[in-house]
Every structure is written in C-alpha cells, then in structure tokens.
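Below is one structure, written out as structure tokens, with a few remarks after it.
Note that one protein chain is taken out, while the other chains of the complex remain in position.
Labels A, B, C and D are assigned to the chains in the order they are written; within every chain, residues are numbered from 1.
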Amino acid sequence: MVEAILDIKDLRKSFGALKATDGVTLDLRPGEIHALIGPNGAGKSTLIHQIAGTLKPDTGDIHFLGERVNHLGVAERARKGLGRSFQVSSLAPEFSALRNVMLAVQSKQGSSFRFFKPVMHDKSLTEPAMAALERVGLKDRANVPAAELSHGERRQLEIAIALALDSKAFLLDEPMAGMGPEGSRQLTAFLDGLRQEAPILLVEHDMDAVFALADRISVLVYGRIIASGSVDDIRNDPEVRRAYLGDPA
Amino acid sequence: DPIKVGVITTLSGGGAGLGVDARDGFLLALKNAGDAAKDIEVVVEDDGQKPELAVQIADKMIQSDQVDILTGIIWSNLAMAVVPSAVAQDKFYLSVNAGPSPLAGSQCHANYFNVAYQNDNFHEAMGQYANETYKKTVIMAPNYPAGTDSLTGFKRYYKQELAGEIYTQVGQTDYAAEIAQIRASGADSLFIFLPGGMGISFMKQYAQSGVEIPVIGPGFSFSQDVLPAIGDAALGVKNSASWSQDVDNEASKKFVETFQAEYGRLPSIYAAQAYDTGSLIVSAAGKASVKDADAFRTALKAAEFESVRGKFSFNTNNHPIQDIYVREVIKDGDVLTNKIIATAFTDHGDAYAEQCALK
Amino acid sequence: MNLSRENWVSLLLLALLLALPYAAIKFGNPFYVTLATRMAILGLAAVGLNIALGLGGLVSFGHAAFFGIGGYVAGILASHAMSMQPLNFGLFTLPGSNQMPTIWLFAMLVGGLLAAAIGTISLRTSGVYFIMITLAFAQMTFYFAISWPAYGGEDGLSILMRNQFPGFNTMVPLNFFLICYGVLVAALILFALIKNSRFGAALQAARQNEVRVASVGIAPFRIRLVAFVLSGMIVALAGALYADLNRFVSPSMLSWHMSGEFIVLIILGGVGRLAGPVAGAMLFVMFEFLLGGLTERWQFFLGLVLLGVVLFARGGLVGLLAGRQRHG
Amino acid sequence: MQTALFIEQLLNGLQLGVMLFLMAAGLTLIFGVMGLINLAHGSLYMVGAFACATVAAYTGSFWLGLIASLAAAAAAGAIIEILVIRRLYERDHLDQVLATFALILVFSEGTRWLFGSFPLYLDIPPLLQGTVPLPGGSRYQLYRLAIIGVGVAVAVGLFLLITRTRLGMRIRAGESDREMIGALGVDIRTLYTIVFALGAALAGLAGAMVGALQSVQVGMGEPALILAFVVIVIGGIGSIRGALVGAVIVGVVDTMGRFLLPQIFGLFMNASQAGIVGGALASMLIYIVMAVVLAVRPQGLFPAAKG
Partner (left out) sequence: MLLELKGLETFYGASQALFGVELDVAEGEVVALMGRNGMGKTTTIRSIMALTPAKSGSVRFGGKEIRTMAPYKIARLGLGLVPEGRRCFSNLTVAENLIAAARPGRWNIAEINRLFPRLAERRDQMAKTLSGGEQQMLAIGRALMTNPSLLILDEATEGLAPVIRNDIWAVIRTLKAEGQSILIVDKTLSELLPCADRCFVLEKGATVWRGKPEQLTPEIQDRYLGV
C-alpha cells in the first residue's frame, strides 16, 4: 500500500454538547481525489478547519507527509504544502486578483521579511502568479480587485491561490458552489487533471462532480464516517441514500 | 520707547478659568495705568495647557512678534518649558503665577522675575499656621512635583505630629477612599493641596461625607474662581494667600472695583498677581527703556509700583518678599468669598534663594 | 519608473515644506522655520505610525508612548552629558551624550524594545481591543513619567543646549530644520520601499484578510510585530527630534492626546498614502497656528474642519489631490 | 479598626465601580451594539452635567435638572447622530475615532463659549443628603447608595432591552449586517438614531448624577471617557454584564490600590516615599489590570458574540 500523504486518526472535536467530529479516521493518498460528502452540518468544514489548523481538535492525530502537525499553526501547515479553499470565499478584497495570487507565490518562495524590492517588478513573483491565474481562466481579470469579482470568479481565484502554493495536498471546501453549469464543467475537468500534481480532499455537494471525479468517497454524518468506498459502493449504500442522497428525483 | 509684551496663558481646556483671570487682570492693570501704558503693546495667545504649544508660541512671539517681555503662564510645567530658553535669548520673563523651585534656586536668572510667589510659599504659610493651631494633621496632595513640593513646603514649618501623608492621582475625581482614610486617621486637621477641579470634587465629597475634621490649604482651591462651584461646602476653610479682596489698601480697592465693573465678577488671586505684573511693567517702563536691558532690569527689581498686596519687594533671586495671610471662607450676602483672619508670615521670602547665584 | 500622480503630489508637498523656511527667512519671518521644523517632525512621527496603521491596519492609540520615550531618551542622555554623571543601570553605566546620532540610535533602540514588548502582548488582540490595549500601555508610561521624580515628573525636563550634529550648528534654526527634513525624507523612502515590498504586501494583505494570509503560509503575527516595532522606532526618533526642537520633554508627550493627534495627522493627510502624514502634519500645524492666532475658540473651528475632512474628503488631502488609491 | 476600614474601602470600591458602570453603560450600548467608537461620549456626559447644573441653578430643583440632563443629552445625541455619526457606520474605526475626536473639540469649546471657563455649582438634592448607618458602626452616604441603585437598575434595564426585546434583536442584527436588516423591512436608520440618543441620555444621566459629586467643568468628560473605555474593554465590548463586572473590578482595584499600596510600601520605606511610590503604582494599576486581562483574554472577560 502506498504511503498516505495526509493521515487522520481518531479525530474528535466538540462544541459544547455537540460532537462535530466524532472519531474520524481517514487518509489521502498520492494521485487520488478523496471526496467527503455528508448532510449539512455533518462536520465537513469543521474537519477541514482542523486539518488546516484554524480549529484545534480535542484529541486525535493529523499526520501530513509523515509528520505529526497537530501542534503547527495555520501558516506553518500551509508552508508545508497544505493548500485550501474556503467554503465562503476569503480573499484580500482590495488587492487585485494577481496580487492575491502573488502573496501565495511569495510565501512559497520563503521569507516575507524582504523590505526593499518592489513586488510588482519582481518577475519571480508575477510570472508564476500569472500562470496560476491563466490555469483557472482568470487571466483577463488579473488586475481587477478581488472585491469587484463576481461570486464565481472569486471561487476560481481561490483555486488559483492554492495552485500557486504548489501544494502537496489540496483541501477544497465546496469549490463548485456558485459556479454555473459551464464553470462546474470546466472546474471538474481541471480538478481531474490536478490530482496528478497533488491529491485532493474534496468537500462537495454537487453529486455530478463528485461521482465524476472521486476515486474514493467517505460519507460523514453527525461527525462520524458512516461509509467509505468507491463511487458505486457509495451510490448504492442504502444508509447513504437515506441520510444524504435522498431518492433520486 | 514702545514695549511689546507677549502673554502666553491658558484660555482653553480644563484650566482655562485661571488663564482668563490672569489675562483679564493683566490687561486691566494697563488700562488703569492710562497714558503711562500707552506705549505698551500686548499680544495674547492660548497655550491650551500644553507645554509644547507654549514653547511654540514663545518661539513665535520672540522670533516673529519680537516681544521684549513674556508673561502669563499659569502652570509650573509650562513655565519650566518656556522660561529657561526665553531668558537665554535675552528676553524678560515675568511670572504671574507659576513659581517652580528650580527657577528660584539653581536655575534662577537675572531676566526672570516672579511677581507671584515661590510655589512653596502658601504651603509654608499653612504649615506655620497649623503648627500653632493643631496637634495632629493629615496632609494630602496629588502625586506630581507640585504636590510633593507642597507637602515638603508644609512640613518645613509644621513640626507637630503627622497623622498621615496621602498622595492622590493627578486628575482624580472620586475621593471616597481617601475620605475614609482621613476619617480613620484620628487627625484634628486636614491639609490639602488639590488645585482646580480636584479641589472642587474633594470639597463637595468631603462635606457630604459628614467628616468634620477642619480643612486648611493653600489659597488656590479656595480662590474666587472656584468658590461658586464648591458652594457652602467651602465655608470655614482656612487658607493662605498673599492677597485677598479685603486687603486694606487703595490699590487693591481700586483693582477689585474696576475688575468687577469691567468683567462682572470678583477677581481671583491669579487676577491680582497678573494685575501686579502689569503694574510692575508700567512702573519700569516709566523709568527705563526696555532696549537698555540693564537699566530696565534695575527698574524692575526696584519694584516701585502700587502693589495690591500692599508691600512688595524682590529677594536676591528675583522672587517676592511679601506678607502671607491666613483667610477664611465666608459668605458675604449670597456670595462666597475670603476674609483675612491672621497673618502667617511677614516679609517672607523663599527657601531656595540661597541656591541662586544672583546677588 | 515613470511617476504616478501620487508621486508627483508627494514630491510637490516635500518641495513645499522645504521651501517654507527659506521663504520665511527671505520675508523676514524666521518663526516659520520653527513651524516648518515642527511639521517635519510631526510628519516623521506620523510616517512611523502610518506603517502600523496605514499599511497594517493596526490602529494604535498608544504611539505617544514611543514618541515620549524617544523624547525622554534625548532629554536624559543630554542632561547626563550636561552634568557629566553617567547613567547607572546597576550592572553597567553609560555616559550621557549630546550627539544627535548617538541619541537617535538609543531612542530607536529603546523605542523598538518597548514596541516589541507592547506589540507582543497587544497584537494578540484586534480591532477595538487593540486600540484600547495600546492606549492602556501608553497611559501606564504616562502615569509613570508624571509621578517618577528623578527626571522632573510632571514638570518635565529641560535640555539647556540643543544637542549637536557633526558638521552643523544646530542652534541655527535652519540647520536644525534641514536635519529633521533629511530624516523625514529618509523615512519616507523607507516607507515607500516597504509598501511595495514583499513585507509590505504581506502586511497590507493581513489588514484586509488575516485568515487568507495565514492560509497561504504567512504568519500575520510576526509580520505585524515587525511592522509595529519599525513603527515604534521611527516614532521614537521623531520624539528625540521633538525634544530637541522644544529643548524640553514632559509627560504631555506621552498623553493620549498626542496619540490621537498622530492619528488625526494621518487621516487628515490620507491613510496608508506615502505623503499622507506629511500633508496631514503641514495642514494640522498650519491650522493650529493660524486659527490659534485668529481666535481664542480655535479648537472649536479645528474640530469643525476635522469633521469636514472625515465626512466629505475621504482619503484626506492626498486623496483629494491624487485620487483614490489603486492597489496594483 | 483596620478591618472596618478595609470593609468600608471595599464598599467604596464597589460604589466607584457602579459609578463607572453608569458612565460606561451608554458607551457599551453604542459601542458594542452599533459597532461605533464614540470618543464624544465624554462630551455627552459633560452636556448632561451642565444641563443639570444650569437648570438646577435656575429652578432650585435637582430633579428638574436631572430631567433636563436626560433631555439635553438625548437631543445632542440625536443631532450628532443625524449630522455626523450616521455617515460613519459603514466606515472603519479609524474614521470614527477622528470624527468623534473632532466632536470633543467642538463640544468642549462650544460649552466654554456658552458657559464660560469657570466650573459650575451642582449639589446633591436634599432628599438624598445625609448618611445611613452600616453594620459595624460606620456610616455610608445615602447619595452614593442611590448611585448604586440607579446603576444596577440601568444594567438590568439595558440587559433586558438588548437581549429580550425585538428592538434589541433588530439593533444587534443591524450591527451584524446593516444592509440586510434594511432589506428585511426594518428602518434601521431611525432605529440607530433612537439607540444613539438613548446611549447619549445615559451618558447625560451619569454626568448629572456624578456631577453632583464632582466638579462640573469643561473637560470633565475626558477622564470619565478613558475610564469608561477601560471598563468596557475589560468586560468585553457590547456586553452589559461585562461592563458591570469590568466596572466593579476597576472600581475595587483602583480603590484598594490607592488605599493599600502606600501601606505596603510603607513597610519598608518612610511614609512620604511610600506614598509617592505607592501612589505612582496605584495610578497605573487599572491599566496594568487591563493589559493583563487582554493579554490573557483578548476579547475581554465576557466576549459578546460578534460576527
């Protein structure tokens, strides 16, 4: 069996009486898209937050690239190669799309404690950033402030940022949300290729995309993984149908 | 020769009342002098009780307005900021109120004249009075140089037992804790130095608390500018000052009368001191040209003017030698005011004169 | 690099400030040299604060602490140089100094250390809490200075002779102005470089969206702390110059009014803009001086003017002149 | 004797705390609920005190003065809300700081223009003069007890208003998303004017009540403002409960510091030295407490739920 890139063991997190994460064990292996689905409020975002470091788990282990990262902060994990997108877009609103991506490039290149060289004249920053924008199809909008982008464009920008980080693994929280059919199709194709670069933990409610992309699917309900397996396993699991998919319309 | 006088004083912010009185008193002196003052030109500016603003105005008055004499500053910290550099630039400075000890002692200067008092004087007078009257005094002042100086000045003459020494915060507004301590101290008298709003707040709260230990203090907290705000709570307080409106001399009577006519209120001690400063300048201007610094200095030092304080002369360090009275707050009809009840010192100088190099 | 409109405005303002004292001397009103010096120094302080506030969004209501500390370093070193008594720190002693470069170095060092200490604690908070905790620290230094008798307490500390700068007679107002002006220009260049640098990018992004910055792998705390320290150092340097301008330091340099004034300068001129602080300082000192000369009620009118600026001239003076800010 | 004094001082601290709460209540209402930093709160406090003193002097009745103080401060609040504050909700804290800083200047100088530079007279009403006996033999001022009563009533009233009424919910909703509450049909503009006027009226009430104990003068609002800020920041902004707790902490710490520190230093210095050093430390004490609280709990003791 291949060594997992991301390995989560028996993770637990409660908010008061609510067990938002209740003993979750899952891993992410090279080259795969591992989809995480489940009803609203099942704890998917909470899990992503814990992996990315914005929330502290109560107990359990998170290993990334063979190293335990529980004690690391958000920034340190990101530098190690955990790229993420947010369920609700989170960008620097006054900065242009390009500068938003450049920030990621700069972080990836190392020190942000450089005080003198102007960034906009630094090809080692602008070029990779432009390339990332081009890959998500935002090249034309490079100089538009993030605040003025439409909803869908902001989602694309988030992906571009994660790309620019050259991540070793992607945590994508509902990247399709708000994208039109066309956008979804493009993004699906794009993620399909992306898995070769780094595996993806994909939280998504768009079942067409999930079924098209996922190598494995885990289903989270009330903080527990109730099923895990291939697309077909999951599609036919009666429990999953009841708790999540509903009867096909 | 024409003389140009720059008045830097506090006309805005919390301490404006004092500055307004000083300015009004000063201008009144020139007005009352009539023709004798016609060559004296005055510029007035507000320092907002900020030292750096005072310095800036002083610079401006010296450099742009080319004044010959500066005066008007109320507060010691502002005086410390302005006076040393002004006199170093060969200007005269005449203090209408502030009298910090360095300027009386080690940093005294031939061009610096204090027409008011040295800061310790009124406290010393109260120490002297308490020494004769009480056995066990508790003393209280804010925790800053003027406050510590005050208690030092008091203790210089008070040799009886101290029932306690309380330092309050600068700008403090609630004194319940201190009043409880005073009540518990078993003292037979209380000396306070709490200038401005602090004194008003304290006296009101003290009266309301029902503690009946008699209060004494320097005249600042019981001067005409604050008495209306304290109200009856101030009645009976003994306080020290070099002047009171019932001082029996012609100059003072004229001053009080004209001040009331001109401004519609009773003058405070700040007004009186500033009035004397104005009169002093007029007297010196009559004798010498301000352009002849030595002659003018001599004319100032002679102090030949009609002081509202009666007798007035300068010590070797250019600080006053004067009588200091003990006054009591009384009610004259509806108006609260002070009445002289004793003289604490006659011809009193200050403790720092010997540290001063001037002869 | 061709000059943007904003850069033109900046150059124009600097040229104006430089011309003021020469014009003053020519037209026989030497006091304006002092006024221009004051503008330069307050402008310098505001440039310092602008790093934290304009770029980093760290609304510090306590920068008077650094300003005052800089001033006291100057005052204390000078007074010890005067009295020839070394400062005694228990473990070691230090001679006083009346040389500006030495004094500046110490002012920046002490200011920086203080900023590091205050920043480390304060930066854990954000928003209004940050405003208030910085104020709290400044108030502590203020009350300390008032009641600490060794260096004058509330009465302050006089510097009898203005400190010296190699090759200049600093007592000549114009010379002292040029020194302050030089320091101001240096600080402005530093600010411009920082603003466009990687550090500046991270700092500005952290102001807009802290979570985003962290999740690309840049820890906002360290970026902000460095910005805060830099900012404190520049303000301390301004404080040292201010002490020399007035030849006097007092706790009022540490008061919350002073902190408020710095913020006012920046907003008046334009937040985060290169020349904003300079424009603000020029405007403010002018207002204060002219209104103060016109009427005793000048604070009333100053208040109205400030209100007008906040409500109707968003982006401050530089915003009016150079248009809205573009973030590349 | 020492224990009796100690208890009395504790009570003094408590009472100072409630007094501080009274000053802070309006501020935390405006600040926490509407998200606005109002440095001019101290000016409204001053307006209340001046209105009370003036009307009390004319009519001879403190109570009419008290009513006048509420009315004057509320009116002043409504006017500045409509002319100035209204344009600032959408802006960041920075603009709010500057605009309300400017208002302080306008109010202070304006008040001096109208009333002159000298402090006004205001005394407590005859009804509340005198003292009541305390268990243990000492006596406590009636008026200060009344302040405690009013403070607690204000705390409870505000708490209920904000948490239990629909008005309170709408105000809080406006803080979280102003545009959205408007889109749901709530006239948030008028609502905010009312809330601001209410906050101002509370400031005015505090000014009048505290003014009877202190000096009614221009500039009296500033120390009150800073203390009020310390109080609500320690307590957690926007939390009425926090403001009350914060105020009591500040009151007790301040009083006990002033009382005990000189005595503690007195154990190993002479009385004069101890007074100076202890006093110096006492004056910094509340700021030290505030820094410590925020260092440990960056959102204050009772972080109000915020977006």
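The rule is simple: a residue touches a chain if its C-beta (ideal position, glycine included) is under 8 Å from a C-beta of that chain, and two chains touch if they have at least 3 such contacts.
The shown structure was predicted, so the numbers you read here are calculated from the model rather than taken from an experiment.
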Considering the entire complex, write down the shown chains that touch the omitted one.
-> A, D
Taking the entire complex into account, which one of A:139, A:205 or A:224 touches the absent chain?
-> A:205
Residue in contact with the excluded chain [from A:64, A:95, A:170 or A:244] | A:244
Decide which residue listed in D:57, D:156, D:184 or D:296 touches the omitted chain of the complex.
-> D:184
Which one touches the absent chain: A:32, A:122, A:174 or A:237?
-> A:174
Considering the whole complex rather than only what is displayed, give the residues of chain A touching the chain that is not shown.
-> 15, 37-42, 45, 87-88, 148-153, 174, 177-185, 205, 207, 243-246, 249
Across the whole complex, the chain not displayed is touched by chain D residues 166, 169-170, 172-173, 175-177, 179-189, 304-307
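Basically, only the chains that are shown with their structure count from here on.
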Chain A to chain C: how many Å between their CA centres?
-> 44
Could you give the separation in Å between the centres of chain A and chain B, each centre being the mean of its C-alpha atoms?
-> 74
Centre distance in Å when chain B and chain D are each reduced to the mean of their C-alpha atoms | 34
Mark out which residues of chain A touch at least two other chains, giving numbers and ranges.
-> none
Going by the touch rule set out above, which residues of chain D reach two or more other chains?
-> 108-109, 112, 276, 279-280, 283
Hey, which chains are touching each other here?
-> A-C, B-C, B-D, C-D
Give every residue of chain C touching chain A within the complex, in rising order.
-> 193-194, 196-202, 204-205, 208-209, 211-220, 223, 226, 327-328
Of all residues in chain B, those that touch chain C in their complex | 11-12, 45-46, 48, 50-53, 55-57, 59-60, 63-64, 76-77, 80-81, 84-85, 88, 100, 143-146, 148, 169-170
Residue numbers on chain A that touch chain C, as the complex places them = 52, 54, 73-79, 84, 86, 90-96, 98-100, 102-104, 106-108, 111-120, 122, 125, 143, 145, 161, 165
